[in-house]
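The complex appears here without one of its protein chains, the remainder shown in place.
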């Protein structure tokens, strides 16, 4: 399935007049207030978020999984799905592969397919939290932290293999998420587990190409329920510092204890030049992996406020790897991803409307009321016309969700793939 | 200090043209979408929130308090402050007194003062969490739940006295918040404490006039740090049911464990006809008593979605007592309250924009994506022009915060009252 | 596999002398302090906890599952496993079946098998959180709360079928745990979902035999991550009250928000005569389903303090259904259950050592320090000799874990069943 340009322009016809009115009214207002609307729209258009290959089918919980019809059953179909998302939203121009679920059989064909859909290969992800068929060693009690050297070596080698695969596709980063940890007090020696992890990461780091990044994820719990070796940003940063300048901390929004101030973590990591990437999702209780912006959109905006600040003020920090990492238990996966992409763009647009100079002045004066007025003034603005404009400028649709339904894309996929395909993944 | 009508109309002059443009554009758009804008504006104008008498001075924490200049030092001055808020915002048409901090010396004079400022007397609040000078018994180990009958009797009598005072002013509700509980396992017998509280509340209930409500607040912890007698809505509801049909549960947004789904609590209480009142504030960690909408504005919107639904669909539930219950540790108390009032109106306006029929249809079809689109469509709308219109229609100002500053109201209060007054309260 | 009496008496020989010394020393000390040691040991011996049929194989998470060798692959083998547990610990004299995983093909044979192992059939559990093969309707969007009447009817009928099956086995309770809820704001109408659930439960209640109980479980989240229809004890109690006097609330230790005071919930439910059952496990973050007592043993003791108090002072509350509900992701399931059973007995024994009269007196005097001394005095006592004695008196082993290993029970099971069996369950 591939969406044609004509389908998009046809679809857009009906909404253009209304869009133009709304956009003009807003642009006029923002311009009066001193904003450079063209620049904002251009930044929105340039902002691209990777789609993980495992998020194109239905997700589940330990209590079960309800399949969705027309799921992609091959890497090719996954990339086609990302192509659909990108054609509509013009903001999903990358895919993030998970190995061993997505090892290409024909690299050239896959690259050509992606290229034709304007999709890049972003960070590749290793998997040492599940045992693979025919694997010699088991990760039941950990991978890079395991007390057994043989297990650690297998996990290290797997990561080097993943780099290799990514290299052939044009990826420039390896994301390491470890489920390593313990379910019970006493199960692990914390120091040994940390030291083993550090040593293993250093071994992997030796295989990281010079123009690559090593992104180290942290998470406080799940699937281990007492301790996690890389439990928080402090632990991840420690490991990144030990590895070297190509190693960075990766923040996943759902990987925090209740009430964490994530925007501050993001900010301080940028100050230190060590924020490498970002996994978007939303949550109310734990790592719920819900649609971005569906639960706490203001927190997302506050995080983007820090990201925008960092992108403008922290040259010591590299460009970030952006990815959605959500699970689609009750929604059509593609619709879910469209809503996530929309929420990310919205938060970014609102953050771009913050008057940083006025904010700085108010902060210097300890004018707390004014600081809040500035943030909320930006947040309360209805930025949807800006998002529409950014999409239009790149050839996307005015309203991706509506277009997805109007074009009956799921119906087309079911026709193509049938009802009973299952996407590899969680 | 009293704000004159001319000050308001003078202040509004500059902004009117811009307001009219924005309002017309929005009203036009909303009307096309099927909304009755006049009705929405009228509902906003009718929505009045009580200001608690203890929130007009600076608040503090156990680590200290930083005073604010020009605080009100008498009940009269507190009511004048509410008058200022109401004159500007036209949404603060009530005051909620705290006894014994606010016992009037001349009831007629106080009523006349309030009347002249268009301020009503909302729920009166008792205080059995602190010892008063010359009190015979101490509440150190509880009040209505105390193992000593003498203490319980003193606390019951105090509540009856508070009803008496409220009655003379035109109040129609008594709010009971208990700090009763325990700091250590074993300190309290849970069953005895609950039974004592139930019996005490029933005694108070006997003194509740027929056209009054008894509002029973709950809170999981603080100032007790192990258990609280009325720890959650379930306990409060149990007690309200035991008392009778004039007794209701009162929800304070900050009185919940981490990650609570408050909107669901609100909804189920309305279904059962037992939601009596609402204390607004915001928080990130505990009962932080921050400005309404400053941390989780989307959660506030979701709560208003339930409240709007209940007001339209639950005739079994009475009108609610609305109150702000925040603490002003770093902001000018009046500015803080203005921001809270604005956030409440904003959430209410957005909730009024939800298309309840479309939502119901999407829910019936399990169209989860559509449900979210409907809610977020309303939430993403910039409703500030509607709020301005509602204020204008009642004689208020376009922008209360800006007017407050332009009119240098704090400066005037300091001139009148000096720098070192301290408002009674926490 | 069945453990023979001789194996047990042989195993016990070596430890008897040491046990006698420890027991005599402790019994002597406790007797001096006024305790009736014989009565305490007898209460421990009488305390029986049901083993759920789904907890005899390895558990997993959404990230995967690591199988364990020698898992039971039939209902018969599950009951044999419970028989092993009971033979060793003498405190696991019941099994709790899950339908449709455990529908017997030959009821008489199953009853005979269980009887021969001294195993009773405790509460039966229905499953409306997964779709069964050939089921007409799907529970993807809820079961008893579903907006579709056909789905609700299917779920009601399933529960009636489960009662039927339980009846044939001698069960006297139906446990209903619903995963119903929503993943996103707006997905559900809270009031409709609650009302539907209430109506459905009432329909099921009509089919509950007179000497049965209906146990209604609550849980704040998972597998739904925004709302749960029966989110807490307040909602469960409301539904139990609506159903009638055979309906009760069931408390699962892991089903609470962070920092909940569970012992108080237990206590108040007993006061109201509405605590029906208890699911034991432990957790640090969410519903982690870890070994009982492995994370917060003091909290477990405090809960048992309330249970002991209730069993002695609340005739209005019925006998409780006790069950372990844990998941065994990294331990041998049988060893894990043995550790859980031991932790339960330990907490119960310590709670029985609390001097209730002295505690009551200290509470009356608000002698908080003394209250704590009394509780911690009991808790600090090493009660292991009492547990050994209780097991010995019933024909069990001194140390179940050591005996399990010494008798190489897992080795025997693997010989019998092979390495690749998989137990039905989660």
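Per-chain numbering from 1; labels A, B and C assigned in written order.
In this text, a contact is a pair of C-beta atoms (placed from the backbone, for glycine too) under 8 Å apart; a residue touches a chain by one contact, two chains touch by 3 or more.
From a predicted model like this one, the values you see are computed outputs, not experimental measurements.
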Neighbouring shown chains of the undisplayed chain, as defined at the top: A, B, C
Full-complex contact with the absent chain, from B:15, B:60, B:273 or B:412: B:60
Touch with the omitted chain, as defined above, among B:48, B:249 or B:283: B:283
Of A:253, A:307, A:368 or A:386, the residue in touch with the unshown chain: A:368
Which residue of B:222, B:245, B:319 or B:416 touches the chain not shown here: B:222
In subunit C, positions touching the absent partner: 22, 25, 29, 258-259, 261, 284-285, 291, 293-299, 330-332, 335-336, 339, 346, 368-369, 372-373, 376, 379-382, 384, 401
Sites on subunit B contacted by the missing partner chain, in the whole complex: 59-64, 66, 129-131, 138, 140-141, 179, 183-185, 187, 220-223, 225-226, 258, 283-286, 288, 290-291, 294-295, 327, 329-331, 426
Subunit A residues touching the omitted chain (full complex): 140-141, 147, 182-192, 194-195, 220-221, 226-227, 231-235, 237-238, 257-261, 263-264, 267-268, 270-272, 298, 302, 305-306, 309, 313-314, 359-360, 362-364, 366, 368, 371-372, 374-375
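Here, only the chains that are shown with their structure count from here on.
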Equivalent-chain rotation between subunit C and subunit B, CA atoms, steps of 5 degrees: 180
Separation of mean Cα positions, subunit C and subunit B [Å, integer]: 43
Residues within subunit A bordering two or more other chains: 258, 284-285, 291, 294-295, 330-331
